[in-house]
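Taking it in order: structure first as structure tokens, then the write-up.
Removed from the display is one protein chain of the complex; every other protein chain stays in position.
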Amino acid sequence: MAEVLHMRHGSNAGQPITRRDGVLKVTGQARYAADNHPPDMLHAVLAGSRIARGRVVSMDIEAAQAHPGVVAVMAPGNRPPLALHPDDKSVPFSFCLDLLQDDRVRYAGQPIAVVIAETLEAATEGAALLAARYEAEPVEVTLDAEEVFVPQAVGVGDPGEFWHGDVEGGLAAAARRLEATYETPQQFHNAMEPHSVVAAWDGDALSLDMPTQGLALTQMRLAALFGIRAEGIHIRSPFLGGGFGSKLLTGPQVLGILAAKLVGRPVKLVLRRDQMYGPVTHRAPTRQRLRIGATEDGALTAIHHHVRTAVSRFDEFFEPAAGISRTLYAAPAIAITNEAVRLDTGTPGFMRAPGLASGSIALESAIDELAQACAMDPLEFRLRNYAEVEPVSGRSFSSKALRECYAEGAARFGWAGRPLESRQMRDENGLLVGWGVGTATFPAHMFQAAARAVLRRDGTGLVETGAHDMGQGAWTVFAQIAADSLGLDVEQVEFRAGSSDLPDAGIAGGSGHTATAGSAIQAAGEQVIARLTELALTDPRSPLFGAGNVGVVPRKGRLVRWDDENRGESFADILARAGVAEIEGHGSGAADTAMAERYAMQAHGAVFAEVKVDPDLGQIRATRLVGAFAAGRIINPRLVRSQYYGGMIWGVSFALHERAVLDPRTGRVMNADLGEYHVPVNADVPSLEAILVEEDDPHVNALGIKGVGEIGITGTAGAIANAVWHATGIRVRHFPIGIERMLREARAPGTAG
Amino acid sequence: MSLSVTLTINRVPRTVELDDPRVTLLDLLRERLDLTGTKKGCDRGQCGACTVLLNGRRVNACLALAISHDGAEILTIEGLAESGVLHPVQAAFIAHDALQCGFCTPGQIMSAIGLIGEGQAGDDPERVREGMSGNLCRCGAYRGITEAVIEATHDMTVTTTREEAA
């Protein structure tokens, strides 16, 4: 198995070092937001609406206040004022918030009051005693809603409609055609750490312990909401207990801050698990219609990917599910269209691989169905339609080792010899066995970030950026990048992150955090070394004096001649002789727009899945998964593998397990808990392998990094759906694939809707 | 009746005055004793993040009233590493990258120690996976968790055997 290790001399990047925050996390010392308990702190508990649309008529505030220990009830009547209406979206990346602005209810679980008490027990019961009464209005929570409209844009500024080539002509000319509809459900992030905040005011200064995937964005939005200076808000978010897109600023967290203002004491507010199924965003449901055609020998003639999705009645976010069809397969004609309905739910948002996860399971299923129609092996079919350039633009890819991913994954999995027909394989117990493949992809995003690096008198380094570690390994990989940028061992670098008083590291999202903040760190370190170099080269007493023409490089705390690494001088010596206490450098990271226009930038992968299905009972298990991914340069193979495993498990979940069950009569989520909203348990994923396929990308950014956090879901979900078909002959297009759907179809094998 | 209970927490006996019988063992640890290593993920016994050892057995601290456990011995994640030396399960979790965000990790580790103590799974990966299925990990660190538990099982068995031989 080929692996990228990049074991350059003196390099920290590429090394599979263990997590630098590992000891803190395995000893319980890593402090998450809700672990803080400032003196004099009170507990706040939300009360959420039990209706999805209408208004709150009354609440028994007296009963709540009469409960021993209850200090205050915050409701629309006494909520402290804000400088900005909660629905004001003038700050970038803002979503409308529910901050007790009025008595209206616009989704089930919307906060309607906050009870603040001396103890958690009192606050919790106080919230129950409010026993709100409502005036309910009829609700709509399904994709069958009557009023359908076409959104102007989907995702973050993607066009709502896109046509390339002659789609109808391509479909008409196709020898093999597929038209099929796929449905994906509403899903909730369910990070293990509930959204939480510990807030303390000191005049206009605000101190917060709060998990966030975007420290600076959160700080900016809070400053606007409260009409205070951003610099007066200090947010600490050293560890997030998972985010997956849900931990940008949410209404409940702001309510905790408002509660602290109301009572004039520090307040802790932590969501109950059921409260995470409403006000903290979700993945919108989709109904996707794929129309695709191919020639007799399996060359795609056209793809039309149409998506119906859902948004809340009061805000905008449209799941960009069809976007994946623009990039993945080489069809001469490609169309993407979108439509949407407005529902009485919270506003959907970014959830791990937004758009791509939902779009991938539909596209990968459809591609498999068409391969089957062409009587071709599904891997061969994908290779037949391999996109050498981005199909809709003709642009080259900045790099694309997908062919190698297919080859290495297939070899490792043992794909060769897979029977073309379904229902051909059984295990020793007689369970049906099926194999499926899916292509994975995720765009290489870059945002904006800044970093500061310091070389200290003793030759050690300090690097700072307000990065976010939600499990992906920021504490570790940024330290590795920082160490390389300064020519130090990673142990010689102090790395600070997770606090809003550090340089803005942008957001931890879009799989772009390592590339963006990493580039900023690299640039900051390089600036330090450039200044250090200048000191050395211009000093006649330095052994490097005059080495400017051959160049010098930093190596393990020394500056050395490029042509002879034995000739050089330690950082500390250079600083000491120059009488300089320390050297500081600053750097920033952002997309190179010229490059981004010239090249299509995507990570790729191939996922191979084996499932077993009980032929009588319909229960399914994903017994073996092999993913091969190419995502540019790998900073830490150990941690990257973990990202791929995690993504692949999300793919299993997408295909087989998770969905929110909404009662269409009330709009309430009826499985708002981890007992009935199923995410995979350990026994669901008995065998996972991730292969890191070498890929050198000179264009994507200076570090050559693409991002690995989300790609694993894509490809995997479709591979499992395809494996289920291969095992059983049943094509389920409604996800997750449930037992009863298998059973219903088992009686009359064919296609399930 | 007095609402005080005496608990031995991480080998230290302490008497705790309970002002409210509703306090769960989990909220007692987290909100009143500053032992916040034990996490609250669901508060309903559905995720395993709050797993501690109660009289040597792994349990969900969220579904136990503190007042029901007078005299109990409790071991939490904070009580594992002795004099700075990691417990074999803790070390194996780091080595196998059996954690990402780390929020479920204390519960996973306490559950793993409980599992090893129960002696039902041994080094059979399928039994370990089943035995660890009461601990959800949304990041998806299951492969590393299973590997870490098996490695720690071996390490602890070897250690025990050596001690017996000595």
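Think of it as A and B in the order they're written, each chain with its own count starting at 1.
The rule is short, and it goes like this: contacts are C-beta pairs under 8 Å (C-beta built on N, C-alpha and C of every residue); 3 or more make two chains touch, one makes a residue touch a chain.
In this text, contacts and distances are computed from a predicted model.
Assign the chain not included in the display its UniProt protein name, restricting the answer to "Glycine--tRNA ligase beta subunit", "Ribonucleoside-diphosphate reductase", "Fe-S cluster assembly ATPase SufC" or "FAD-binding molybdopterin dehydrogenase".
"FAD-binding molybdopterin dehydrogenase"
Taking the full complex into account, find the residue in B:Val16, B:Leu33, B:Leu63 or B:Ala95 that is in contact with the omitted chain.
B:Leu63
Which listed residue, A:Glu137, A:Glu168, A:Glu491 or A:Asp663, touches the chain dropped from view?
Hidden-chain contact among the options goes to A:Asp663.
In the full complex, which residues of chain B touch the absent chain?
Within chain B, the residues touching the omitted chain are 1, 3, 21-22, 24, 43-45, 48, 51, 54, 57-60, 63-65, 67-70, 111, 114-115, 118, 120, 124, 126-127, 129-131, 133-135.
Tell me where the left-out chain touches chain A, residue by residue.
Its contact residues with the unshown chain are 50-51, 67, 121, 124-125, 128, 274, 426, 428-431, 612, 614-619, 621, 656-657, 661, 663, 665-666, 668, 670-671, 675-676, 678, 680-684, 738-740, 743-744, 747.
To be clear about the criterion, only the chains that are shown with their structure count from here on.
Taking each chain's centre as its mean C-alpha position, how far apart are chain A and chain B in Å?
29
Please name which positions on chain B make contact with chain A in the complex.
Listed in rising order, the residues are 19-20, 22-23, 27, 30-31, 34-44, 46-47, 49, 76-78, 80-81, 86, 90-91, 93-95, 97, 99-106, 109, 125-126, 128-130, 132-146.
In their shared complex, at which residues does chain A touch chain B?
So the residues of chain A in touch with chain B come to 18-19, 21-32, 34-35, 37, 43, 119-122, 125, 189-194, 239-244, 270, 272-273, 469-473, 638-639, 641-643, 645-650, 673-675, 679-683, 685-686, 688.
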